[in-house]
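Reviewing the structure listed below.
As you look at this complex, bear in mind that one protein chain is not there, while each of the others sits in place.
Think of it as A, B and C in the order they're written, each chain with its own count starting at 1.
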Amino acid sequence: MNFDPRYSGRSFTSVGTRPIRPDGVDKVTGRARYGADFNMAGQLVGRVLRSPHAHAKIRKIDTSKAEKLAGVKAVITAADLPDLTDGDAAMYDILDNCMARTKALYDGHAVAAVAAVDARTAKQALKLIEVDYEVLPHVTDVDEAMKHTAPLLNDAIFTEGLEEKPVKPSNVTKRTQFGHGDIHEGFGQADFVVERSFKTEQTHQGYIEPHACVANVSSDGTADLWVCTQGHFVYRQHCAQLLGMEASKLRVTSSEIGGGFGGKTHVWAEPVALALSRKAGRPVKLVMTRDEVFRASGPTSATSIDVRIGARKDGTITAAEATLRYSCGPYAGMWAEIGAMTAFACYKLENVKTVGYEVLVNRPKTAAYRAPSAPMAAFAVESAVDELAKEIGMDPVDFRIRNAAQEGTRSSYGPVYGPIGIGPTLEAVKSHPHMKAPLGKNQGRGMACGFWFNFGGQTCTDLNIGMDGSVSLAVGTVDVGGSRASLSLVAAEELGIAYEHVKAVVADTSSLGYNDMTDGSRGTFSSSMATISAARNAIKILRERAAQTWDIPVEDVVWEKGHAIAKGEKYGNLAALSLREIAAASGKTGGPIAGHSELVADGAGVSFATHICDIEVDPETGSTRVLRYTVVQDAGKAVHPTYVEGQYQGGAAQGIGWALNEEYIYGKDGRLQNSGFLDYRIPVCSDLPMIDTQILEIPNPNHPYGVRGVGETSIVPPLAAIANAVSNAVGVRMTHIPMSPPRILAALEAER
Amino acid sequence: MAGVAVSTTINGDNFEYLCQPDETLLDVLRDRLGLTGAKEGCGTGDCGACSIILDDRLVCSCLVLGAEAEGRRVETIEGMAHGDTLHPLQQKFLEHAALQCGICTPGFLIAAKDLLAKNPDPTEEEIRFGLAGNLCRCTGYDKIVRAVQDAASVMKGA
Amino acid sequence: MVEVTLWGSLGAIAGGKSKVEIEAKDIRELFRKLAEQYPGLEPLIEKGIAVAIDGTIYRDTWSKELPQGAEIFLLPRLAGG
Partner (left out) sequence: MRYIRPLSIEDAAGLLAGSTGTAAILAGGSDLLVRMKGGFIEPDLIVDIKAIEGLSEIRETSEGFSIGAAVPCAVLGESKALKKAWPGVVEAANLIGSKQVQGRCTIVGNLCNASPAADSVPALVAAGARAVVVGPAGRRTIAVESVPTGPGKTSLAKGEIIEAILLDKRHPHSGDAYLRFIPRTEMDIAVVSAGVNLTLDEQGRVKSARLALGAVAPTVILVEEAAEVLNGSKLDEATLERLAKVCSGACRPIDDKRGTVEFRRKVAGVLAKRAAITAYKRAGGK
């Protein structure tokens, strides 16, 4: 790779402006096509039969009656998705999650599926499938599942990461540990110690668009899949592997995506749709209902976390410790591990230790949700940090500033930080007018910090210059919130042309090389890097063509502001050639002009945010109202500041929902009781105030423009910021998220 | 099951279709008439993504039967712009970046259009409560509210 | 020769060591030699390990050089939203 990704400190013409997004008009006129908006001739309707039991052995499935129903074209069970995973445990789990094999592991677990001529017939056919279940005891609570007496989900699981290999199987799949120094020594030096236990309930990403796809498998073994996904290349790999296809024979087109937030990063129904299509010999459309989305896709972990932090009288933290237990659903995960890594990442700590336990429960397979695992850990830690500041008698902002990590600090998860933004976000918060605004009765202000790693990853971009000088940019990272606008700005910047002359599209898997998915806040970071690289490759060709036209050495041609310029006195008579002029002549100078880039965009800069919020609590009912909210976050460089603000606001809103009302509620029978937007309560418009944002730009040294990821960090601080605000408003420390009115009222009553 | 023959007006054009008695108007629009601008986010009236205007009333088309449209006037997102001229709300949603993923946008635009038709000069609170039936998971609503405020001032001036 | 720090769980597999010395010029060579010296690490490397070089996390750039004196830290490969 000749591409130099280092930050160059340049000034910008296009980057940092706020143009209208290229896919905008289609989206405001209803023409944009999402997962469920695509149809094929002769298409069948696919529907999935799901387990009503939290935990049950599947003795037998009789599909004969369903198969005989007129209009039914295919019925499948796990037998139609044989295990081709070849010892790949993670893929096997995905397969088993797509279609239960020997056991149903949660309420909503798929056990069979049908394809029929219409929805009514498909629905009827589901009722004709007879499943003989042997209901088993279940466990849905993370702490309960860790007990020796808990029902076992998988007796082949022996906890990894223990010093001695356990003799008995367990629901704990793994123990992980991070940290440095000696916490015993550290706590010995502390004048004040705060120790508390916290719980957070399970939440769902809550994207408004249910999972949807259209699968078409041909008898020649090739296939097409239209699907809403955060990563069509990853979906292609997963589906091809699970169905025993060659990846190149499966073309996956990503539709417009109606929200993902991590929930559309691995396959759910897509292999089922492909298997149905393969069996029926016709295209199959499979769209989840909202009930299915909640019961069988998504959610994040439920957690139980113990935190202990000690500090000296002068406000220096001497030791910090956390034990984090995260539910994974029925399959092994690494959610507690991520929580353990992020928990204390904001602070400069000499003695720190975090331990994570991954816990199996009879709930849907945990999926990533925006900075996965970090918000819960931050809730616990930032609540304890606030309490500790109070005990010492320090302002919570000053206390955090005193202990904030900085360049050269060894992070709690291991490596030493480069230039980072936690200190600047805290300083910005300290001087923000929000911090000085007056508060009324029963009102409180809280603040909290958050951290997320940000990812890079494999990325591939094509930049094609048309004969008219306009540029089409094909990217492979799905656009979840305006990245086509950002990437067009980057292409325009690099080429020195106007934004309007660039059109960015998301290419299908047959038109572009492999791309990792849009996750880990990598979309704009990675694809902008590949776009810059592709543009620079195109510029090299543009210079060559100009040199050829002028018949001078290419070394004497430079590219400035969208023009080839012959450098040097001797070329004074050569007028600059515009990109448009060079493109118009391209047919005669060597053919089409394009720039390509295939790279691994590593070096995504870590990201920090600090949030402030004001809350009013009704002490008679426990009802809360968010009065004011401010987000301060480091973006590295905001390519399209409006969409950066949008990411900050959206993450904050999701965090507010999580903090106050959102939770999976299971009955004693292990069934999910609130699988709809009526009782899974995401914030509505009237629940929220305007969300103020302040973008800080501390350049990422590993990106030419200094870009960091911005998508995820904003969901990390709200849980703690709101808990701290509630504590300041009515004097109760909330340790259980969500802080729903019954929980707050119960806490208040207990105080009285 | 006998189909129901329906004659209705959608975005000013006459339509005739045959639908099942239990088929929702949303399914008719999307699956029979190819008008996929209205989205199904929940199917239970909780998200507003399928919002349409039925005889001057804002409704969720997932909670209306296709058969009920007989003799009535239906307005959908597809009829909001005049030719290639966007409605001021559509324009302001673009300018304010009031959409990220965009799945809720058609529903918000229809609901906002209905809101401004009934209340041309709403306060922020009236906008927030007026649009509470439309869920957005991406934006935190901030830019949506601002876009509606801006569109309202433009429309008053027009 | 570079000094490589292993995160807790990885250290257990490498015989309880939290730091190992490896002669390697880039990530590829580092992984190869780690797998040779500590066969228990091989499946983990296969599954994906990230390398932090002076605080910057690399997940896939196996050609990345390991500068002399740089801080090399092995981390689990993470999932994101």
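Keep this in mind: contacts are C-beta pairs under 8 Å (C-beta built on N, C-alpha and C of every residue); 3 or more make two chains touch, one makes a residue touch a chain.
Every value quoted in this text rests on a predicted model; they were computed, and no experiment measured them.
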Neighbouring shown chains of the undisplayed chain, as defined at the top: A, B
Selected residue (touches chain absent from view) among A:500, A:679 or A:751: A:679
Contact residue for the chain not shown (choose from A:5, A:339, A:469 or A:622): A:622
Residue, one of B:28, B:67 or B:80, that touches the chain absent here: B:67
Residues of chain B (touch criterion as defined above) contacting the omitted chain: 1-2, 4, 20-22, 24, 43-46, 48, 51, 54, 57-60, 62-65, 67-68, 70, 111, 114-115, 129-134
Touch residues of chain A, complete complex, unshown partner: 123, 291, 620-623, 660-661, 665, 673-674, 677-679, 681, 683-684, 686-687, 740-742, 745-746, 749
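Note that only the chains that are shown with their structure count from here on.
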Pairwise touch network: line, ring, star, complete, or other: line
Interface hub residues of chain B, defined as touching at least two other chains: none
Multi-chain contact residues (two or more partners), chain C: none
Residue numbers on chain B that touch chain A, as the complex places them: 20, 30-31, 35-44, 46-47, 49, 76-78, 80-81, 86, 90, 93-97, 99-106, 109, 124-125, 127-129, 131-146
Interfacial residue positions of chain C with respect to chain A in the complex: 5, 7-9, 12, 47, 52, 54-61, 63-64, 71, 73, 75-76, 78-81
Contact footprint of chain C on chain A as seen in their complex: 1, 90, 160-161, 163, 174-179, 205, 260-263, 265, 334, 337-338, 341, 368-372, 411, 413-418, 453-458, 519-522, 600, 602-605, 702, 711-712
